[in-house]
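Here you go, one structure.
Note that one protein chain is taken out, while the other chains of the complex remain in position.
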Amino acid sequence: MKNYRGSILFLAGFAVALAAGWIAFPKAEYERQNQPVQFSHKVHRDKGGMKCEDCHAIRDDGTFSGIPAVDKCAGCHASPMGATDEEKRMIKRYIEPNREIPWLVYARQPENVRFSHAFHVKLAKLACERCHQAHGDSDALPAFERDRVSGYSRDILGDPALLAASGHHPGMEMDDCIRCHQVRGVQDSCLACHK
Amino acid sequence: MGLGRRDLLKLMGGGAAGLFLTPVPWRLIDGVAIRTENWPGVPDPPRGEVRTRYTTCTLCPAACGVRARSVVDQPVSLAGVAAHPTSAGVLCAAGLCGHHLPLLPSRVRQPLARRGDKFQPVPIDTVAAAVAAALEDIRNSGSAERVAVLDARPGRTASLIYRRWLGTAPNGIYLLAPSADSSASLGIDIARTGTVLSFGAPVLDGWGTPGRVLEARRSFRLIQVETRQSRTALLADGWLPIRPGTEAALALGIANVLIAEKLYDAAAARSASDFAEYAALAAEFPPQRAAELTGLPAQTIVAAARDFVGHGTAVAVAGSDPGAGPMGDGERIAIAALNVLAGSIGREGGFLPRGEAPRPPGFEEAALAPEHGIADAPDASIRVLIIDDARAAGAWCWSAIERKLARAHIVVALTGSLDGAARHADFVVPAPAYLEEVEDAPAPPDVPAAMFSLAGALLKPPPEAVDGVDFLNRMAGGGAALADVLKERVAAIHAARRGEVFHYTDGARTAVSDVKSAEDLWKALEEGGCWIDRRPAPKQEGRVTILGAAADRVLEAASGRLPADALYPLALVPYGWRGASGGAVSPIMTKLYQESDVETGGDTVELHPDTAQRYGIADRQVAIVQTRCGSCRRRVRVDDAVMPGVIQAEVGPSASGNCRPEALLDACGVAGDGTWRLARASLRRA
Amino acid sequence: MAAKKPARYGMVIDLDRCTGCGACMVACAIENNVPPANPEATERTGITWMRVQRLGNGRPFPDSRAVFFPILCQQCGHHTPCVAVCPQNAVEVDAATGIVDQMPQRCLGCRYCMAACPYHARYFNWWDPAWPAGMEKTLNPDVAPRMRGVVEKCNLCHGRLHRAQAKAAAEGRREITAGEYVPACVEACPAKAITFGDLADDQSEVAQLARSEGAFRLLEKLGTESKVYYRSERPWVHQAVKSGIGKEPQRG
Partner (left out) sequence: MDRSYIARGLDRCATRRFLMWLLPWALLLAFGVYSAGLCLVKGLNQTNMDNRFAFGLWIFLDLTVIALGAGAFFTGFLVYILRMHELKAVINSAVVIGLVCYSGAVTVLMVDVGQPLRAWFTFWHPNVHSMLTEVTFCITCYLTVLAIEYLPLLLKNRRLRQVPSFLVFEFELHRVMYVLAGVGTFLSFFHQGSLGGLYGVLRGRPFAFREALGVWPSTFFLFVLSAAAVGPSFVLLTTWLVEKIAGHQLVERPVMQKLGRLSGVLLIVYVLLKAIDTLVWMNRTTPAEGFSPQQFYGFEPFGVWILFAEIVVFGLLPAVILLDARRRRSQAWLLTAAGFACAGVALNRFVMTIQTLALPTLPFDRFLSYWPSWQEVGTFLAVVAYGVLVYSLSYRYLILFPQERDLKAR
């Protein structure tokens, strides 16, 4: 027994570290934030009869409108359409004072990344779902997870291994871009996708 | 049995080993490295829809068309408007960063009053009341003290309003800022000009309408008369480096040759009432004498004269360097006379008379106070001085203005930022900055046709902003706002049905007669456009006078401005660069004067190696420039392109503090005719 | 998006037209989010992707003459000095455009590339980039600001190339047409002294100018095949450029 003691202690430390690193750390690494307003794509699509392009369109100059400004929401929600408190709250807090809603954008790339939706949608004919999953079907917005260390959204800078395990891997990391470009034989320099 | 020290070590060893098999260390070094991309030191550019909007540059009289690239409403870059009738798609360095001016650290956002050498916020009514009281006092006391408006950008509709107000105000006098060209009645048909003989005018460096001039550059010969090897001198076809202040002597020397060799336009000469008198004056300056005065070889002067008239229509222009202040009347007249000799007045490629955009009713010339130069105002006469927007001003020698002020006086500066002349004011009124207000831009001084451009507002002014007209109205207790008068003027233009509109948006042109209503015309101009009058048919002037009553002034100027002075053997020559010598400067201009040596910077003087050696000063050492009127400390740059015996001093911003030219310009001292472009000086090592 | 036929973007700068007004420098700084000088910065620690130098003929007054020499990254196409030296592939020559790319996010700031560049066209961020409070909102959204401690340089306004490409894509085109993409300095030059275009296209104006009489490149003998050409009709300019270093100009 005595002469095993050392090894046991060593292994104990080893095990503790593994547990901490694989289970505790990934939880601690991301801070979860809820969106300022609960939003249902499903409702807007089915009840509102809206199409994706109504809010997320590619402008004539090739830039992408991204998430619409608050006046777009005001277009319909000047006064409550439904009976939910969430809607009333939104109108009171943002639409009436005409304040922009501080959405937390899951897919927002770093400032130095240049991603042209026009290329990928108009030329390469990629479906939105290819990167954004079936976002349009979602009924509620998941919590936004920010990496405490790098400061970026988990969707664009998560630990690949962990993301794969969690089954939530939108594929919006640089590696994903590169993989897809390689498959399609797109030859690019750094500045083609960075700015 | 408890844990011993060794046991603990083992435990930790195991932990360390285990940690390396988890994501922890790798995620951390990766994350930390990536953090360096967006840590607090790195700013975030704006996001949003990118829009293109148009306006007109009002930073200087050139009135160039401006295309503004904006994110939502905030302009992020400015560029020229292609095919613009006068600016031809060009913006200068200062114009390119104009969108920074509303955001300068020195921006004035509320009315200020001087307390000692500090400024404190006050309500705008306090300022208006103070001025009104002073006016009332003059009126009642019946004193001869003046009420003056010093206008940095004459010819605007606002200028008309000032002049009308001064017409009614007690002893009102309307003064043109030293740097401003008066609203000239002659333009230059530069596209057809054969030769330009420039006396110090920065022809290729921001003179007149740069776009138009540079576009025509290939078609005219350029002879530059200038002591300093300016950028224009470097690119001219000929450079005549004359001794400082001998422009008039050279002008008369050239006239002498032209007359002696019968190279002048006889018809034009005959039309001049006092040609004989002028010829007599010129006769006193044969090449030999001119050579002695100017330091040029006599044959060079003869050659220059022949060259001048030898290539099509020849024009002689007198230039005021943006840093050096105005040229004296003596020089102006001596140089203008050459145009009579060359017969270039009223001829294709020469000086063409031009009209002015129709004025709304109530602004007939008779109803307005006349334009004056500062020199015209008697010393110590001005009780109330209102300075309108030193924004576009070249450097002003404050003492030139100060000497005109009565003992008890109020100086009110309307300005966007606390720079330039505004820093001498008793009250500072926060005027809208560039791009913050709908304004009009008159025809640039050198354009041979009447023009009228609107500068649409791209930004909202701060809530407390007050423009000049608004300020007058506050004192008068009511009156039409500038925008309304502008609308009236546009209506007047529309009613006249002359000329055409150039649309910045698509480069199209529409005849005013085809514009349905005055409202449509306003809209077209406001969203980016300018009105151009049809070109008047060139015609020779009737009777002209060359010297008028100024013969003695010409003679004085021609005899040399800088009398020898044993104590101050050197000549101090200030010079500046357009857009940066006067008021506020965008911080991006540091590229030119601090982060490269394009501009030597407002804290330097340039010397010829011999001069530097004579005074025992080496390159980059600090020297003190001393004149009879004052002195200033400056860093020396040794440059063998400088004329020996000359101190070139740049007026403009420098790494050590933004534009503060006072010390230098005051050292230059103000001459009797209100100029300060030269001085006798001595030098010593600091 | 790689073009089918690789381009070789370059420019010809007419020294006889350049008035040294500095508009190109200002336009460049604004376009590429280059910060204003730190109060302590000097002409040797500032950042000027585009920089107008002054080359004198070395003769004293009144015979002294000078030309203004806009210097930017010369976009070397061969033996590109800065590419081989970078320890971590932060510099590369884009096969599709011939533009020498600098990746600030990959750079560790060793400055080896600066020592390697004979044109001194590379600049180091000695300070955090800082604008006067509130002026950040005038930054160009198409270019990412750099951070302290990295090297940056001219990339022929790559942001503008992106813009042109995106617009083309929005219209369903894969290729941009000549003239759709023009760097800020070229657009801003009041004297129209800079001609920009695809040197690989023999018909382009820039290619013809580059071949024309009086055109030359700096340090041609180094064999760096730079894509920035200069033109001048003045013999002394060619003379001064050939004689290379050793004649130190008096001017600061």
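A, B and C label the chains in the order they appear, each numbered from 1.
As a working rule, contacts are C-beta pairs under 8 Å (C-beta built on N, C-alpha and C of every residue); 3 or more make two chains touch, one makes a residue touch a chain.
Since this is a predicted model, take the numbers as computed values, not measurements.
Although it is left out of the displayed model, the omitted chain contacts the following shown chains in the full complex: B, C. From the options B:32, B:266, B:367 or B:663, the residue with contact to the chain not on display is B:32. The chain that is not drawn here is touched, among residues C:9, C:127, C:181 or C:229, by C:127. Chain B meets the missing chain through residues 29, 32-33, 35-36. Contact between chain C and the absent chain runs through residues 38, 40, 42, 44-46, 53-56, 69, 71, 79, 81, 84-89, 106-112, 114-120, 122-128, 147-151, 218-224, 240-249.
Quick note on the criterion: only the chains that are shown with their structure count from here on.
The greatest number of inter-chain C-beta pairs in contact is found between B-C.
If each chain is reduced to the centroid of its CA atoms, chain B and chain C end up 30 Å from each other. In terms of their C-alpha centroids, the spacing between chain A and chain C amounts to 37 Å.
Counting partners per residue, chain A has 59, 61, 63, 110-112 as the residues that reach two or more other chains.
Multi-chain contact residues of chain C (touching two or more other chains) are listed as 105, 143-145.
Considering their complex, residues 1-2, 92-97, 99, 101, 103-106, 142-145, 155, 158-159, 162-163, 165-170, 172, 174 of chain C touch chain A. Chain A contributes residues 58-63, 110-112, 114, 116, 118-119, 122-123, 186-192, 194-195 to its touches with chain C in the complex. Of all residues in chain C, only 16-17, 19-23, 25-27, 29-31, 33-34, 36-37, 39, 41-43, 45-48, 51-54, 56, 59-62, 64-68, 105, 128-141, 143-149, 184, 187-188, 190-192, 250-252 touch chain B in the complex they form.
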